[in-house]
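A short write-up of the structure that comes next.
The complex is shown incomplete by one protein chain, all other protein chains being positioned as in the whole.
This part shows chain A:
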Amino acid sequence: MATLLQPKKNGSINPLKSSAPLGAALAYLGVDGAVPLFHGAQGCTSFALTLAVRHFREDMPMQTTAIAEVETILGGADNLEEALVNLQARMNPKFIGIASTALIETRGEDITGDLLSIMQRRHELARTAIVYASTPDYVGALEDGWAKAVTAIIEGLVVPGERRQKSLRQINILPGVHQTAADIDQLRDMAAAFGLDAVVLPDLSGSLDGHVNAEFTPITSGGTKLEDIADMGEGLATIAIGQHMTPAAEALEGLTGVPSTVLANLTGLAATDELVALLSRISGVAVPESLKRRRSQLVDAMLDCHFYLGGKRIAIAADPDLTYQLAVFFKSLGAEIVTAVTTTHHSALLERVPAKEVVVGDLMDFEERAAAAQADLLVTHSHGRQAAERLGLPHLRVGFPIFDRLGVQHRSMIGYAGSRDFLYEVGNIFLSLIKEKKPEDFTSAEVPPFKVQEKRDVGQTLAIG
């Protein structure tokens, strides 16, 4: 449906994308007892840390190999070794996830090889699970880093081989970078409604859901347990969310034989129906009343809200999966996607975004296109606030980073309940903009031409392999 546009430019103005190493670090933070380690110069970690702290409003255990001038010339293997040993001694983490940065990758270092020889030399490191994902800043964006880290965790820590399930009740869920703690809680509850225990990897609902511990810990608390990761082969099935999780799902399926399904999207009625039907098939349990009730609440919300969303002109700028998810959802309520800007072209899903074109670009592309298209609403992360100010348009915050709104981890936009709440949030924006009419509003009012919508593409499941 959508054509993919990559304007040729000499840089970007007001970047939309967050870096791949940051995405990887966020994924690592969803593991219990973890410390993410950036392999590169110290500033990269500091910036990533600051941004993540602003979004989650939590302390973040992110570390750096602190490459300085000398190592930039001579190579960073010694720093990597020193960092691992130091981290081990100081924090005693159960898990260290390494994300490389552009500097180290540009030198062309053999990090996998370095890591192997370090592990051979340093027996004390055997107590800690260590994985590495290659995430140079100049390739891809947040989604790519997240997906690579999850794949690295699976390849490094899942015990391979097919086996008979111990419990017959376990499923694996691989959430995308665009799922919040509340989304994950909801997924787990939905699975539980079918009698299924979900192993969620990574699980930010335990580690970054904004809780106050009784004691201080310098590493993550909560998050996926290492033994649960090892046992992912015990699952009945794997559900991955978002196109970018396809490689991770494939890796898990390849290692363990557990069949996997990638759901492109979990926002809205059709998408949630598909998930619920899938859970019912996996578990062999009929859809419980509690979920039917949530479903009817969402239907009612759609009835209440469609008045305010119908015909609205929406501009979206986000990572590919989130763009797709939002676009499909808004479209299902009669709104039109007049602008869609995304961060990377690494997604086959982009062609299926219900918009005329999807631009791989920055927030300046977004601002200019939204203005030209006379958008009614800007949907993007917090950095879009400057564009919203300049254009005088309402701004709905989605994705990462959201640093000028509170409680972002507790806001869900998936499943029946999350979609319902999200829909009310959007509806309320438009409702609050309705002004009392004055005579002068009618004198030369221009009525935008009425357009009949195309029929929506309902099939959302992505075939795997």
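As a working rule, a contact is a pair of C-beta atoms (placed from the backbone, for glycine too) under 8 Å apart; a residue touches a chain by one contact, two chains touch by 3 or more; residues count from 1.
Here, contacts and distances are computed from a predicted model.
Novice: Write down which listed name, "FAD-dependent oxidoreductase", "Molybdopterin synthase sulfur carrier subunit", "Nitrogenase iron-molybdenum cofactor biosynthesis protein NifE" or "Alkylation response protein AidB-like acyl-CoA dehydrogenase", is the UniProt protein name of the chain that is not shown.
Specialist: In UniProt, the chain that is not shown appears as "Nitrogenase iron-molybdenum cofactor biosynthesis protein NifE".
Novice: Just the residue numbers, please: which parts of chain A touch the chain that's not shown?
Specialist: The list for chain A reads 9-15, 17-19, 21-22, 37, 40-51, 53-54, 57-59, 62-69, 71-73, 79-80, 82-87, 90, 101-103, 106-107, 136-139, 212-213, 216, 218, 362, 364, 382-383, 386, 403.
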